[in-house]
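Here's the structure, in structure tokens; my notes come after.
Omission of a single protein chain aside, the complex is shown with its protein chains in their original locations.
And now, subunit A:
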Amino acid sequence: MDAIRILIADDNQIDRMVLSRIVRNQGHEVYEVANGVEAIEGYSSFRPDLILMDVMMPEMNGKEATRHIKANAGEDFVPIIFLTSLTDAQSLADCLGSGGDDFLSKPYNPTILQAKISSFSRMRQMHQTLQHQRDMIASNNEHLMHEQQVAKAVFDNVAHDGCLSADNIRYMLSPLSVFNGDVLLAAQKPAGGMHVLLGDFTGHGLPAAIGAMPLAEIFYGMTAKGFAIREILREINLKLKGILPVGFFCCAVVVDLNIERKNASVWMGGVPDCYLLRNNGKVETLTSRYLPLGVLSNEQFNDDLTEFPMAEGDRLFLWSDGILEARNQNGEMFGEQRLRHIFDHAHAELDVFEQIQQQLAQFTAGSERDDDTTLIEVRMLQESIRTDLDMHLDSGPLSGPIDWEMEYRLGPDTLKNFNPLPLMIHIMMEVPGLRAMGGQLYTVMAELFSNSFEHGVLGLDSSLKNSADGFVQYYREREKQLQVLQQGHIHITLSHQGDGRSGALTIRIEDSGAGFDYGGIQGQKNPYSGRGIPLISQVCESLNYLGKGNIVEAVIRWPVSPDKRTH
């Protein structure tokens, strides 16, 4: 056994010397005192591992001194063994009652003394180990909490709220949701409308949060650059498949809300049934058709969307399984039936979103909340929300490309399955003065490009779109032509001139088509087609058709004069 430090308190000098000799002979270090007051001082100065304490002493007796020392020791364990010539049971019991840990009767038996010292020494070590481990756990936990806060702050910057605060959205999300694996993202598309994503990662804690970061970055980044929702889905799936270990994935429901066309394209993988609540109270069920994100390779991944026409005021309700699995005190789950019940009894005066919140709160009252109940309501609007970003231009000339020109020629195979708009927008956005016009530039590019492609390269007749039936036929025809496309091209030229405080961007798109008689196009107005051109005229300083009608040239000036910023 290792040598320890022992304090001996006894007013009888002979007894003290005898005990001290025995203990020293066993190899321990000894400090001797003659009364209780000295014992308290000795404890502070000598810091003994164990105390042998006489009960009856002058100045202060052993029991009193023990109470003081135990109080001073706090959480530390200092074994105190009482030395006594008393033998009756009550006296011995009193010794332990006053805080002593054991007693030793005089005259001392060296063998028993040694056994007791080593036994308490073991106990003290065990106590120290326990204390140490407890402190380590506490400090690790504190460390972890701190790390989570930092991670959460980083996550909030990457996966910011986007446009979750838009008028047509209501949502419920636990503040620490990132660590229960739920993500809720919404972003406005450059051309109006919005993308919404509700995701639920397998597992909890950091693994879930780590997967959510690239997901949010891709979602916001690609939406802002004008990518279509299918391309975004593919990119997210590819990324998650690449970075998440097998067995980790993200159940998700993704919505592309198209306000102009009044429909929602929905992709669902691994989430429970969601509902579409019509204006008239009718409920339609949306069902997952695909595997969660991050399970399949991109070759096997299916990005088909289901389209739901939506009238103004129709609402989509999306959630993760947290709501269905929320438990009450008896361990019962909230379940699909209770949720469905709310919808089946929906009427004009009833706020369904509030009802779900209320009933869920009532149901789970008194039970430990799992706290991963994520819910979002997305309402169809009458008109696109368009927020013009204010230009925060510093005084001083702007850096960035000012005088440049680029040409991009796309052949038939490229046109079939590649969307050049994000790349084009990306190049324009390098000009600081154009950044604030991202949405308008996108609209102009999208409109001009699809006109050149559909009417020029594919040769589709826009007059088809004059009726609702023709509209459907038009898109059917477009699909057909696209399949058999073998020749044709589109030639895009972008050029920019400016002085750093103002500038002009020229977009020129030439297609291989036959062109058209562009004399009368400006006056045309019908609800199905030609919508694009007046809109573009509003943004562009000039818009001209050239050649045989297969070339269009638009000029956009910045900064925008105030009268052009109204829509």
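Quick notes
The rule is simple: a contact is a pair of C-beta atoms (placed from the backbone, for glycine too) under 8 Å apart; a residue touches a chain by one contact, two chains touch by 3 or more; residues count from 1.
As a convention for this text, contacts and distances are computed from a predicted model.
For the chain that is left out, the UniProt protein name among "Baseplate protein J-like domain-containing protein", "Fe(3+) dicitrate transport ATP-binding protein FecE", "NADH-quinone oxidoreductase subunit N" or "STAS domain-containing protein" is "STAS domain-containing protein". The missing chain, though absent from the display, is touched by one residue of A:Leu291, A:Met429, A:Leu482 or A:Val555; that residue is A:Leu291. In the complete complex, the hidden chain is touched by one of A:Thr202, A:Ser463 or A:Ser512, namely A:Thr202.
Of the listed positions A:Ile14, A:Val246, A:Ala348 or A:Val484, the one in contact with the omitted chain in the full complex is A:Val246. The residue touching the chain not shown here, chosen from A:Pro48, A:Gly193, A:Gly226 or A:Pro272, is A:Pro272. Against the chain not displayed here, subunit A makes contact via residues 200, 202-203, 246-249, 251, 269-273, 288-292, 295, 300, 321.
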